[in-house]
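Inspection log for the structure reproduced underneath, given as structure tokens.
Complex shown without one protein chain; remaining protein chains in place.
Note that the chains are named A, B and C in the order they appear, and that numbering of residues resets to 1 at the start of each chain.
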Amino acid sequence: MARFAMVIDTRQCVGCMDCVVACKTENGVPEGFNRDWIVQDVNGIYPTLHMEIRSERCNHCDNPPCVYCCPTGASHVHDLGGVVLVHHEKCIGCKACLAACPYDARFVHPEGYADKCTFCIHRVEKGLQPSCVAVCPTYCMYFGDLDDPLSEVSLLLTSRKYHLLLPETGTQPHIYYLT
Amino acid sequence: MARFAMVIDTRQCVGCMDCVVACKTENGVPEGFNRDWIVQDVNGIYPTLHMEIRSERCNHCDNPPCVYCCPTGASHVHDLGGVVLVHHEKCIGCKACLAACPYDARFVHPEGYADKCTFCIHRVEKGLQPSCVAVCPTYCMYFGDLDDPLSEVSLLLTSRKYHLLLPETGTQPHIYYLT
Amino acid sequence: MLELTTTRHNPMIDPTLHVWGWEIPVYLFLGGMVAGIMIISGYFLFSGRHRASTQCSCFQVPLVGIALLTLGMLALFLDLEHKPFTWRLYTTFEIKSPMSWGAWILVLVYPALAAVAALRIPESWRIAFKGRLARLVLFSERIRGSAAATKTIGIVNMLLGGLLGIYTGVLLSALGARPLWSSSILWLLFVVSGLSSAAAFAHMIARDPYERVLLAKADNGFLIFELFVFALFFIGLASTSEAHLRAAQLLLGGAFAPAFWVFVIGLGIIIPLIVQLMAVNGKIPHTPMAPILVMGGGLALRFVIVSAGQFSHWMNAHGLPLPF
Partner (left out) sequence: MLELTTTRHNPMIDPTLHVWGWEIPVYLFLGGMVAGIMIISGYFLFSGRHRASTQCSCFQVPLVGIALLTLGMLALFLDLEHKPFTWRLYTTFEIKSPMSWGAWILVLVYPALAAVAALRIPESWRIAFKGRLARLVLFSERIRGSAAATKTIGIVNMLLGGLLGIYTGVLLSALGARPLWSSSILWLLFVVSGLSSAAAFAHMIARDPYERVLLAKADNGFLIFELFVFALFFIGLASTSEAHLRAAQLLLGGAFAPAFWVFVIGLGIIIPLIVQLMAVNGKIPHTPMAPILVMGGGLALRFVIVSAGQFSHWMNAHGLPLPF
């Protein structure tokens, strides 16, 4: 079995937003909507500030509250790699999943169904990388299988320090930010 | 008004335990008990490990759950500097305060009352430093008044990165660990 | 200092979550009130009060309940963004999803309410439909004659009413991403508020004078208990975590405090409680003002909880506390 994850090196990311543009182009994300986005997180007290730039998206959690709350089974965990997906034709647009996600990673597509990052599963199934990873000009994004201890992502997580987003909510997210 | 706090530089601390010994000597802490202690916190996956050595004690919180739960008013906030103290002759030994403290900073003194770090208030009132700070051979501990923006502790917190212990419990602790 | 800059401005998400507008609070209020109606009329049937008075309100409220629930479901339907697929709710049962539970509970609630309503066919219907309801009237009289049947209908209504009321709260409290909602007591708050709204409504329309006083007293009990539950709700949030404490502060002293204190607590509980306490003690006559305020308070409660809950989030606990 595979368990897909993304590892993002915040020390390399310059916030160019190529990943955002690539996603919108690849997936036809409608105007005014984002499946991924850039966060510039500035912490500290002047003059000692610390900035982290992060490319954020759905965390494809191991404990996905959006899947648990879905009343129709539209939100589900895909057989391949634990990716969280939405069956458009099963979604009734109740928005419980939007409210359930602590990362606010979902939105309602203008056609009415809940939409979000798919880890570009249509590309991954063909052996390609997710479009955001593929276009990154600083090579700061990595996609791979955590179940393979010798994959690039597994090796990065054994050799670098990282943090997760809101681990205290118990979602067990799968986007790792190297620091 | 003063608001006392401690700032501890985890990049300087070598875990020599002089602070522990000084506290036990100064305050006559009985054998087998500790008002302060050393934690070696090792994180990461071999071979990339990260270690932080911390001198820990009562956090003299702004929101002290141990004071709130005390049924007799024995646990209280001192007039000077927001230090959390215990009136021995008011304490009935119900141990609610031990259960209320997320830092497990309190213990039952063999004489029966709840005991803990006092920030060496008897020394501070004489203009001296807490004994743990006074003896530190690496000069990694700082004690002072956060209400004074030009105090050493205030200046350190504006110029260095730091973290708190369990801020998510809402206690608003006052021991700052520089990283 | 904490500064977040994001390029994302997804509708209904940014700057703060606002996926649910007026429809969900209205639905939750009506669902809670119908739950209360089912519990109260079920209890009257169970305890045999419907025999003591032919004007027992357990014969009047269920039809109103069906109407209110239908209105509530209409509001829920209006909120759905992908309406043509609504039927998908009924091709599956998702055991972890409170909304799926709710969809199936609603299926059971209608016949249960209809069974109570069928216990007495309104005189006006008999006249309007002439002889065409004869069979129904006969059937209705036969069930009403059986103590076991009315008692069973009563128990089923109490149970389903309880489930309906609980579900309206669990629906929100299962969404742990919003700290204000993730209180394990929210369902009780909604059940008690639903009971007080239902008792207020029944009290307002009751024809039997003894029952009117009984319902007013019950309503006073529910309102007092609701204040207790509020206290425990806030104590619970305050002792859970920093994020939950800040969520509680949204209602107690933050952006939603005026709405909470004025509409939910003041006008929705305290004032009608005083009025009804005076009424049951015979100091003033019964007035419809108190019940209307109680129901308004119940609606306000759902609006405040749904709005403030969407406003509450975990990020608050992430900014490091300022040292000064």
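Please note the rule applied: a residue touches a chain if its C-beta (ideal position, glycine included) is under 8 Å from a C-beta of that chain, and two chains touch if they have at least 3 such contacts.
Keep in mind the model is a prediction, meaning the values are calculated, not measured.
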Tell me which of B:Gln12, B:Thr72 or B:Thr179 is the one touching the absent chain.
B:Thr72
Footprint of the hidden chain on chain B, which residues?
17, 20, 32-34, 37-46, 65, 68-74, 89-96, 98-102, 104, 106-108, 111-113, 166, 168-170
Which residue numbers on chain C touch the omitted chain?
166, 170, 173-176, 182-185, 187-188, 228, 232-233, 235-241, 243-244
Note that chain A touches the absent chain at residues 3, 5, 65, 146-147, 149, 153-154, 157, 162-164, 167-170, 172, 176
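Here, only the chains that are shown with their structure count from here on.
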Counting only chain pairs that touch, give me the topology of the graph as line, ring, star, complete or other.
complete
When the centre of a chain is set as the mean of its C-alpha atoms, what distance in Å lies between chain A and chain B?
40
Compute the distance, rounded to whole Å, between the mean C-alpha positions of chain B and chain C.
48
Intercentroid distance (Cα basis), chain C paired with chain A, Å:
37
Hunt down the residues of chain A that sit against at least two other chains at once, touch-wise.
44-46, 168
Which chain C residues sit where two or more other chains touch them?
241, 320
